[in-house]
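Structure incoming, see below.
Left out: one protein chain. Kept in place: all the others.
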Amino acid sequence: MSVPQYRKVAALALVAGLGLSLTACSTKGDDDGGTDAAGKVTITVDCQPVAAQKELLQNWNADVTEFQKQNPDIVIKSISVGQQCNNPPDFTARLAGGTTTDVFYGYMTDLQQVLDSGQALDITPYVSKDTIATWDSVDPALKEVFTDGGKLYGVPVKNYSMGLVYNKVLFQKAGLDVNNPPKTWPEVREAAKKITAADSSVAGYAEYSAGNTGGWHFTSLLYSQGGRVLSEDGKKAAFNTPEGKQVLQNLKDMRYGDNSMGSRQLLQWGDLLTNAAAGKVGMFIGAPDTTQAIVSQFKGKFEDWAVAPLPGQTDLAKGTLGGGEGYFFKKDLTPEQVKAGLKWVAYQKLTPGKGQLDYVRAKPQNYPVGLPQPLLFANGTEAQKQEFDLRKANANVPVENFALFEAKQLPIVGEPRDAQAIYAVLDSAMSGVLTDPNANVDALLKTAEEKVNQLLAAGS
Amino acid sequence: MSTRTLVSSTQLKKGRAVYWTLLALVVSVFTLVFIGPLYWMVTGALKTAQEVAQTPPTLFPQDPRLSNYVDAWMQLDLAKLLFNTFYYAAGAVVFQLVFDTAAAYALSKLRPALGNVILGAMLATLMIPAMVLIVPQYQTVINLPVLNISLLDSPFAIWLPMVANAFNIFLLKRFFDSIPEELMQAAFIDGASPLRTLWSIILPMSRPILGVVAIFAVTAVWKDFLWPLLVMPHPDTRTVSVGIYSFAAGTPQNIVIAASVIAALPTVIIFLIFQRNIMSGLTTGSLKG
Partner (left out) sequence: MAVITAPAPVKAEAGVSSKTNRKLRDNLTGHAFLIGAVVCFGVFMWFPMIRGIVMSFQRTRRGVTSWVGWDNYLRIVEDPSFWVAWKNTFYFTGLALVVGFAVPFFVAILLNEFRHAKGYLRVLVYLPVMLPPASALYLFKYYAYDPSEAGLFNAVLKFLHLPTSEWMQSPTMTMPAMVLASTWMNMGGAVLIYLAALQGIPGDLYEAAELDGAGLWKRIWHVTIPQTRLILALLAMMQIVATMQLFIEPLILANGAGTQDSATSVAYLIYQHGFFQNDLNGAAALGVIMLLVLAAFSAVYLRLSTRDDS
């Protein structure tokens, strides 16, 4: 290449580069203010379904259109943040960076983090029957979760508790009774053995052990035994007990005694659900809505799945892990924006027959209706009744798939404080018992206990 | 080109059989080691999930199907991810070439006051691994000092920090140092401005090193992971590596692998086409540098 030609290319590249960067500049920073000259209030909302969730996305967009028609002075801008609405590193990044949407999604356990970031607005003065028509019916326990120091920071939109999720097709193949799923861990073990015996490529029972999800499920399994992760005052680890040992022993027996958990371990959230959707998992523990995820994201069939109450050691579980989601409001919103946001959340999440509770619309879609969730409204309230009747009338999943789960309401226990840090420690106990045939349950728990105690002592 | 190496030509002629055996062995081992996994990857993504889980694995796909590739392309929006990555890489090349060349030129030829102090402060950062600065850098990007703006999801969050690359400035400066001072003198006496001297004398002579810097910039963007993971949280702004990672947790293995193949194709193809230039550029460049 001769010199002049080379120069021309360089100049061209420079111009092209600058041009691109200029356009990149101009696409940014037009969403300030909130209220424009025409008096319209604009709010951004996250957790829009991703494109792969075709029907959910259509529904969401239809809701936005309908809502804006009803409220001509409000403009909703939806943002989709990925497969998981709340992927911890992203979420933390957005919180720290102040780039959350105006109305932003979070887990119940995120309240402390949200408050620490200084990004959350106290919405107590705004929330009432006037902004959210069904507010008085919302379960007070859920409101409590989003309250700190008497101030409300979030609106609950989903609530779940864990049960035993099982694949009916695999149950039948193994000669098990789909209407009589295991009630105790020894029964789970027996069933898992049979499922794997019927098809060696299937894990009879699958469990997490990585990415902090192992610790999360350990907690749930521990609750089922009647144990707790932390002492009452939250200052000491309380899982190095016969209950904790039983949890790990059960897993160890299934993994290496019966070889009924598959050879691939170190699974985290999506790994297990991907396998489950592919028909390679007989049972796992999860909330009823994991079956929705299996269908909408992982392309499984919802007819195949049923949910039973969480098993315990001698009878059904003594307690089960509960959790849920809500929407927070960014600190610098105008009162108009907050009101608009509340209206939207009320419309899309908390009105029976609308938005996520629009069962008539969801029924013909490839999306399960009739799951015993989201359990938002308190028992005996008007909204709860409405929602329940609608759900029953439009159920497209065999109601009996979830009847067992619904009939038996187990005591719900929340997550421990510093959950993520503790889960990271407990991952190691879970991976130990699932990848090492010679794992010593006592030693694993003792190490984890010491680590958690150190962590609690250092963290406060 | 190469004259005498470890083993002399006469020795080679004597041990001809050994040489050819060794060569054949090395060629086949290397092909197996470096192409084998790639072959496995490309064909694996053509198999069904059942076939992948088969023992022993099949060498050729029994029933090759492209659906995994199609699904990967659609589900991960790979077109967007690839475009983003190229866009960031191209911008990084431009920014590095402009600012780092200017800086190296100043430090090498113009030698302003305190130039050595500045160079020292720059070189000191060579010893600081990126991971050490990740948190404060991130804090800086989300709220730039003085300007109080956030660069999250903006390509500048990748381009500007890449300018602060002491290694490139060092490479460029050393190269410029080797250009005789007399040329500068001559240009100056002819009345050429420093910019003009840079443009018409220095740059044309520095093409190999500029090529090396450009290749480094592209590979750096291509290979970087944690930084784009943090500063590009929005799905529309992700790079290809981060995009695959973000979706892997909820996507069947075969589709992840298919996506990985597609993601690798553009650079591999560009590399194979220009490998002669890239190789000689890298070799001579790093030698001179």
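Observations on the model:
The chains carry the letters A and B, assigned in the order they are written, with residues numbered from 1 in each.
As a convention for this text, a contact is a pair of C-beta atoms (placed from the backbone, for glycine too) under 8 Å apart; a residue touches a chain by one contact, two chains touch by 3 or more.
All values derive from a computational prediction rather than experimental measurement.
Between the chain not shown and the residues B:A103, B:L152 or B:V213, the one that touches is B:A103. In the complete complex, the residue from A:Q48, A:T100 or A:Q113 that touches the missing chain is A:Q113. The missing chain, though absent from the display, is touched by one residue of A:L57, A:A133, A:V169 or A:L266; that residue is A:L266. In the full complex, chain B touches the hidden chain at residues 1-8, 12, 23, 26-27, 30-31, 33-35, 37-38, 40-41, 44, 52-57, 85, 98-100, 102-103, 105-107, 109-113, 115, 118, 121-122, 125, 127-141, 144-145, 160-161, 163-164, 166, 169, 179-180, 182-183, 185-189, 193-195, 205-209, 219, 222-223, 225-226, 230, 240-242, 244-245, 248, 253, 256-257, 260-261, 263-264, 267-268, 271-272, 275-276, 279-280, 282-284, 286-288.
Within the complete assembly, residues 88-89, 92-93, 96, 112-113, 115-119, 209-212, 263-268, 271, 418, 420-421, 424-425, 427-428, 431-432, 434-436, 444, 450-451, 454-455, 457-459 of chain A touch the chain that is not shown.
Quick note on the criterion: only the chains that are shown with their structure count from here on.
Computed centre separation for the pair chain A/chain B is 38 angstrom, with centres defined by C-alpha atoms. If you check the complex, the residues on chain B that touch chain A are 49, 53, 75, 77, 87, 90-91, 93-95, 98, 138-139, 141-143, 149-150, 152-156, 159, 199, 203-204, 207, 229-230, 233-235, 246-253.
Those residues of chain A that touch chain B in the complex are listed here as 3, 6-7, 10, 13-14, 16-18, 20-21, 24-25, 28-29, 50-52, 79-84, 87, 89-90, 93-94, 96-99, 201, 211, 268-271, 273-274, 277-278, 297-298.
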